[in-house]
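Report on the following structure.
Every protein chain of the complex appears in place save one, which is left out.
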Amino acid sequence: MINQFAITTQKDPQGRFAVIHTDGYINNLAGERIGEAASLLMAEGYSRLIINLEKSTVINSIGISILIEIIEKMQEIHGVLAFCNLTKTIHKTFTIMGLTQYAALYENEAQAIRGVLET
Amino acid sequence: MINQFAITTQKDPQGRFAVIHTDGYINNLAGERIGEAASLLMAEGYSRLIINLEKSTVINSIGISILIEIIEKMQEIHGVLAFCNLTKTIHKTFTIMGLTQYAALYENEAQAIRGVLET
Amino acid sequence: MQQTDQPKEVSLTIPIIPDMEVAATQTAEAVLRFMAFTPDQIDEVKHALIEACINAFEHSASKDGHVYIKFVMQADELLVVIQDFGAGFDLETVPKPEIGAKVTGGDDYKRGWGLMMMESLMDAVEIESGPQGTRITMTKKRTEEGQS
Partner (left out) sequence: MQQTDQPKEVSLTIPIIPDMEVAATQTAEAVLRFMAFTPDQIDEVKHALIEACINAFEHSASKDGHVYIKFVMQADELLVVIQDFGAGFDLETVPKPEIGAKVTGGDDYKRGWGLMMMESLMDAVEIESGPQGTRITMTKKRTEEGQS
């Protein structure tokens, strides 16, 4: 298939947060895989999640809608979701959608970690 | 324009050989620029030239025909021309054309330098 | 080499198969680079084009199974036309997406962002739709700043 999407998950040794790294075009199927990874981490007790989009330069609105579902689940457990390493276009899109009211966008992962730990 | 082609030239401090690095699609215009660079180096007295194609993964037959002109000029001055860092497709093409009878193909620049110095 | 006075157009027809929108973005990228658009502008057009394609894939119920794309290269702008011969839709009845309602569970439909994305990433979006299908004409101006 045309889209080779990959995901890797990284957990803070102290269990305070986890980071999901995506790699490739985020379409519906890729979005679902991110959703599953996030659900798994939440089930393990992580209420601070970071999605690092460095290697995903293209996303479609179906993929984004699944990110919204993750935000919704996070709100329910009073957790926090943040994104980092967005391209200019994805940053612009998330901002225009108003998604930034519910999930912070950070330039890089270090800043995102600092950010979610302060929340 | 669609094709941003770049060329850099590197001369052996001892004047024994020179290397032309190409970057981008080698079409007719790009081929002509390689031809000019080669002519300049030959005019400066370099009779051992290496063309490093590492950053050129696509070439067309017009570009190749200009490389043949360089080989012809090299033959006239009894010099030697070598190529290195070819993709599998370009390697296959040069081989099928028979170009390898007049210009050696090396895996990397170090090998090419050793090769032309031994000639 | 022959060059005519006709407008410079690249046409692409893709079958309705998941991920085929990527072929459209690859073609778009070549056309936009040819026209010397900035990388950010190229990225914006690619995202808008994906939305138009996946809408035709998902919603058009097209019987001929294809989406027709045209890139019209003009002096200072690119037109991208995406057309399907499907059922069409009435833009008036499409609800405007509202992030608050979608995040807080007030709106169960988390989607509905495609048209908004096209409009925010392009300089102009014109939608013609009816029982004969849908045609979306998107314009991107080549400005110095690379911003729409």
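Labels A, B and C are assigned to the chains in the order they are written; within every chain, residues are numbered from 1.
The rule is short, and it goes like this: contacts are C-beta pairs under 8 Å (C-beta built on N, C-alpha and C of every residue); 3 or more make two chains touch, one makes a residue touch a chain.
As the structure is a prediction and not an experimental result, all values here were calculated from the model.
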Kindly state which of the options B:54, B:69 or B:109 is in contact with the chain not pictured. B:69
Across C:40, C:58 or C:107, the one contacting the chain not displayed is C:58
Tell me which of B:9, B:47 or B:87 is the one touching the absent chain. B:87
Those residues of chain B that touch the unshown chain are 1-3, 25, 27, 57-62, 64-66, 68-69, 71-72, 75, 87-89, 92-93, 96-99, 101-102
Those residues of chain C that touch the unshown chain are 1-4, 6, 8-20, 22-23, 25-27, 29-31, 33-34, 57-58, 60-65
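Just so it is clear, only the chains that are shown with their structure count from here on.
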Measuring centre to centre with CA averages, how many angstrom lie between chain A and chain C? 26
Rounded to a whole Å, what is the gap between the Cα centroids of chain B and chain C? 42
If you look at chain C, which of its residues touch at least two other chains? none
Touching two or more other chains - residues of chain A: none
